[in-house]
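Omission of a single protein chain aside, the complex is shown with its protein chains in their original locations.
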Amino acid sequence: MFSKEEIAQRIAKEIKDGYYVNLGIGIPTLVANYIPNGINVVLQSENGLLGMGPFPYEGEEDADLINAGKQTITTLPGSSIFDSAMSFGMIRAQKVDLTILGAMEVSENGDIANWKIPGKMVKGMGGAMDLVASAKNIIVAMQHINKAGESKLLPKCTLPLTGVKCIKKIVTELAVLDILPEGGFKLLERAPGVSIEFIQQSTAGRLVVEGEIPEMRLD
Amino acid sequence: MFSKEEIAQRIAKEIKDGYYVNLGIGIPTLVANYIPNGINVVLQSENGLLGMGPFPYEGEEDADLINAGKQTITTLPGSSIFDSAMSFGMIRAQKVDLTILGAMEVSENGDIANWKIPGKMVKGMGGAMDLVASAKNIIVAMQHINKAGESKLLPKCTLPLTGVKCIKKIVTELAVLDILPEGGFKLLERAPGVSIEFIQQSTAGRLVVEGEIPEMRLD
Amino acid sequence: MINKVVSGAEEAIKDISDGACVMLGGFGLCGIPENCINALVAKQVKNLTCISNNAGVDDFGIGLMLKQRQVKKMISSYVGENAEFERQLLSGELEVELIPQGTLATRCLAAGYGMPAIFTPAGVGTEVAEGKEVRNFDGKDYLMEYAFDADFAIVKAWKGDTAGNLIFRSTSRNFNPVMAMAGKITIAEVEELVEAGELDPDQIHTPGIYVHRIFQGKNYEKRIEQLTVRK
Partner (left out) sequence: MINKVVSGAEEAIKDISDGACVMLGGFGLCGIPENCINALVAKQVKNLTCISNNAGVDDFGIGLMLKQRQVKKMISSYVGENAEFERQLLSGELEVELIPQGTLATRCLAAGYGMPAIFTPAGVGTEVAEGKEVRNFDGKDYLMEYAFDADFAIVKAWKGDTAGNLIFRSTSRNFNPVMAMAGKITIAEVEELVEAGELDPDQIHTPGIYVHRIFQGKNYEKRIEQLTVRK
């Protein structure tokens, strides 16, 4: 099984040179730590920044410079700042190459639910609905099974949706899976030591297993 | 009868302190010369400038700084520059208080034609259609009668329209007229020495004359 | 040039009265109009509809207005970082309309650019789409969303001049420029107010035509919500 850090590390391998990438809160944020050397990537923060740099050193934080998670950050040489309308404009116009975000549930046709649990306090969707509706390439970083041991990869989402038919790829503690255009979770890789049977058992939606399924590699 | 300069001078009296004003090409451009002292006005040039200043002194012209008529101009303290989308954005959002433009024809219901003469080379509407469709207050500066002696204030425009039901006021070499909400040219003032009969005779559309019609004053 | 300067927050908000619809710039606590919020709290104006990406925290920002129950309705994309908000929401005292962040920004842009409605794919197929017109362009569905119609917009800029021109600093820009364009009356508080002519016309983010009142704020706290540093 993979740790959160390893999920992030595996997702980082999907990032190609020259990509503009938007990272959601949680595991996706960790992806930034694993971008391979020699790969030039620009991180977009939807509150209005291209070229998000690392956290500042203590004492160098700037209250005017935060990311979409409201954390203090830094800029990089070549960064640019813009307003919220332009930020979501470039997202809608699909100028951002890759969006990585977390999910509570994903369905086998690519629907995602990640913003609301009925009966619980709702904090809001923030920019998630804009991102999933607009991005041409979305990878979900999530746990395969919830704390109650139930699968989060479902035939159909049970929670209120964030977006429909938008997710392309999922990386969990157990596996890497693509969403097939015709529906279904296509198993691509399994985490080291995790059997296909266990993945099958942990996937409530339709799992498609074809041929040899290699173990995920992080190198 | 009024000269072009006098038409401009009369229109300048309509400008109130604090107005943002867009001036079209021709007589409207001359209005800038007659804005009374003590009246603070900001001129908008739709190619992307607020706070248009006078023409530059010889040798001080800047190829990057022109107005919508492509003339070299200057900025003023407090000027701002923006792109064409924002320029027409503020026009559409009615942030510009007054638009002054020329016309080939105006109809008694406030339609205007000023961009195209069938059979002649068409140069295009530029920003005129945006301006007339958006502005809350439009004054037309025009000749009452054309070179052939025909009225340009008509029951209905004969030329292709630039905008419909948008003109509020007209100042010509003969008269100042309002367009009535229910249609009709309401005579407000006549140029010095011009009789109501002559204005009547020069107005093909419905002219409304009520009560005393004072002479236009320029002071 | 037209002079937009007022004496301070109190004068700037003097005609914001009970029941008004007010937009407030900022993202989290970053770039919020601290002086005007404090003045609204002091004025105790009630039944406000507030359009703001977030709702502040318990003891800062819009949270201060919530504490006094001055807000009837919040229109935001992300809220709930304060306990009082949650209490009022769950008890039904506070009405909340949650909308996608990009939709929020673009509905401001639409108002500022005189576009009555815009199309966005955000929310298609979700509860956000309920009751809204869906339209397909080139095989993709979009929701039609209307321009905001706010009585007042209150924004915070870094520098401003007497003509109302604004320059924002870093990511405190966020919603401020689009809201500045969207208010019927726009109030700007700035950290530094200069004479018209001192700002480079090429570097102005919000032209003065969109700003009706401007003043130099004071005692900016600029609280940091998530101080995060590296070793």
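Going by the order they are written in, the chains are A, B and C; count residues from 1 in each one.
Definition applied: contacts are C-beta pairs under 8 Å (C-beta built on N, C-alpha and C of every residue); 3 or more make two chains touch, one makes a residue touch a chain.
Owing to the predicted nature of the structure, the values given are computational and were not obtained by experimental measurement.
S.K.: Looking at A:Gly89, A:Gly102, A:Pro155 or A:Gly183, which residue reaches the missing chain?
M.R.: Reading the full complex, the residue touching the unseen chain is A:Gly89.
S.K.: Would you indicate which residue among B:Ile7, B:Ile81 or B:Ala191 is in contact with the undisplayed chain?
M.R.: Of the candidates B:Ile7, B:Ile81 or B:Ala191, B:Ile81 is in touch with the missing chain.
S.K.: Touching the absent chain in the whole complex: find that residue among C:Asn35, C:Asn54, C:Gln101 or C:Ser170.
M.R.: Here the residue in touch with the unshown chain is C:Ser170.
S.K.: Which residue numbers on chain A touch the omitted chain?
M.R.: 18, 20, 40-42, 44, 49-51, 75-82, 85-86, 88-96, 134
S.K.: In the full complex, which bits of chain C touch the chain not displayed? Write them out.
M.R.: Chain C touches the chain not shown through residues 106, 109, 113-121, 137-138, 140, 142, 146, 167-170, 173, 201-203.
S.K.: Since one chain isn't shown, list which residues of chain B touch it in the complete complex.
M.R.: 45-49, 54-58, 60-67, 69-73, 75, 81-85, 87-89, 91-92, 111, 121-130, 133-134, 160-165
Assume only the chains that are shown with their structure count from here on.
S.K.: Computing the C-alpha centre of each chain, which chain sits at the greatest distance from chain B?
M.R.: Of all the other chains, the one whose centre lies farthest from chain B is A.
S.K.: Would you identify the chain whose C-alpha centroid lies closest to the centroid of all protein C-alpha atoms displayed?
M.R.: Central by C-alpha mean position: chain C.
S.K.: I'd like to verify one number: the distance from the centre of chain A to the centre of chain C, where each centre is the average of its C-alpha atoms, in whole angstrom.
M.R.: Taking the average C-alpha coordinate of chain A and of chain C, the gap between them is 29 Å.
S.K.: For chain A and chain B, let me know how many angstrom lie between their CA-based centres, rounded off.
M.R.: 56
S.K.: By the touch rule stated above, which residues of chain C touch at least two different other chains?
M.R.: Expected reply: no residues.
S.K.: Can you list every residue of chain A that touches 2 or more other chains, as numbers and ranges?
M.R.: Nothing qualifies.
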